[in-house]
Structures are given as C-alpha cells and as structure tokens.
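A protein chain is absent from this complex, but the other protein chains hold their places.
Our next item is chain A:
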Amino acid sequence: MKALSQRRRHPLAAVALLLMGLLLTGGIYAVASNANQAKAQTTFSAGDIEEGEKLFVANCATCHGIGAVGTADGPSLIGVGAAAVDFQVGTGRMPLQMQGPQALQKPVQFTGEQIQQMSAYVASLGAGPAIPGEEELDLEGADPAAGGELFRVNCAMCHNAAAAGGALTRGKFAPSLEGVSDKEIYEAMVTGPQNMPVFNDANITPEGKQDIIAFLNIIEEQGSPGGADLGSLGPVSEGLFIWVAGLGVIIAFTVWLTSRSS
C-alpha cells in the first residue's frame, strides 16, 4: 500500500485510475450483458461443425467469404449465431437467388440436418443467438394482450397492426406474419434478418417475445370476427371494395330498374 500511495501524485496516476475505472465498469457490463446474449448452444458436435464448414464453403462462401469473414457481396457471419443461419436457410431466404433489395422466401434448399450443420459451423465462429429451444418457445402462461401491446409498439409500424405486412423503402418490405412458425418469429426477433432490427433480450425479454408469439397465434387462429377481412389491409381495400363491388351491384340494379319502362 505504501508503494501505491507514494505514486499517487505520479503524472500518469489519473490516467491509470481512469483506465482502471473503465476496465472495471466495462468488465462488469460485459459480465452482466452476457446474461443478455442468448446462451450459445453447445450441443453441436465437432462432426456437425466439420460438415457444416464443407457445406458453407460450397454454398455460402461465394458471397460471405471463406471463414465467413464477408465480402463486398455479403456480410461477415462471425457472431451472427446459429439462430440466424437456421432462420435464413430454414425459410429458404438463403442461399440468395440474386442480389436485390431483399432476400425473398423460396423453397428451402437444404435438409434439416444440413441446416443444423451449417448453423453449428457459423455458431463455432463466434458467440451469437442460439436456435430457440423448448424453453424459449414455451407459451404456457404467455399473455397475448401484453404481447399485442408490445407488437403494436415495436412491430406494427412495418408489419401492420394485423401482421399483414407492409412496404419499406426502395423495394424492401416487411412480410406478412401469417403462417410463420413460432421458432421463426423468435429467431427473427433475436437475429434481425434483412432490414429488421434486432430485438435482443434487453429490448424485449424472452417472456415478452413469448407474449408476442402468443398474440400472433391468437389473432391467426381466431380469424376475422366481422367476416371476410379483405386482406387486413385497412381502408384501401375497403374503399376499393365499395367502389367496385358495392357500386357495381347498385349500378346493375339501377340499370334493371330503369330498363323496364323504356
């Protein structure tokens, strides 16, 4: 302690103190926020990773680069986690058909096992969100009303309040969420595919995510209480309907009513 107190007036003492302070707070934050990082799943075997690397080199490296370091045509995948691979490849968005504003959904190109292997490989490159398991997708006790509120605040501006999808700039769009599985919704939230922002566990807690999924399930299951929903697109489809169908039928009647007399 004496040695330390003797150097307390050293010109660099303040710098050293500042460094220590930064290290301490940064360290604590890193430990604390590790809790936020989806727990990297460690059930992948070494064989999976090896096979995954082969698949990656053959199918993905053209754009994402050898070792997934990224190229001009595709981003680095280090740290995106297994969930991102499972979502992008599992919904057919990857491999990309062509460069464009946004990767479109198309028939899935790989088997479940191959997707698993590629996920394992990408997860091995750096820690990232893991594929959600039984625990994350357990909707027992989820509150759809709270999920609806979270959905309106966080998701509806792009995906539409009824999850019917919506337009973004320059040809990009937020797709309809009808028929999207619980796992895919969860993965999309934690990885932020395409133009979607990441909703990590600090933004929306795992319980909140479960609430949102429960909300989406309930509005999909209940259907439309008021009759055919005309695409859930709001007043545009309603206006189009009354002009085309409503007025159309009425004009047919007016023609019929006046044709008798002449």
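Assume contacts are C-beta pairs under 8 Å (C-beta built on N, C-alpha and C of every residue); 3 or more make two chains touch, one makes a residue touch a chain; residues count from 1.
Keep this in mind: contacts and distances are computed from a predicted model.
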| item | value |
| --- | --- |
| Protein name (UniProt record) of the chain left out of view, among "Carbohydrate ABC transporter permease", "Malonate decarboxylase acyl carrier protein", "ATP-binding cassette domain-containing protein" or "Cytochrome bc1 complex cytochrome b subunit" | "Cytochrome bc1 complex cytochrome b subunit" |
| Residue among A:T25, A:Q97 or A:T254 that touches the chain left out of view | A:T254 |
| Hidden partner chain, residues of chain A it touches | 101, 143-149, 152-153, 156-162, 164-171, 173-174, 215, 218-219, 222, 224-230, 232-236, 238-243, 245-247, 249-251, 253-255, 257-259, 261-262 |
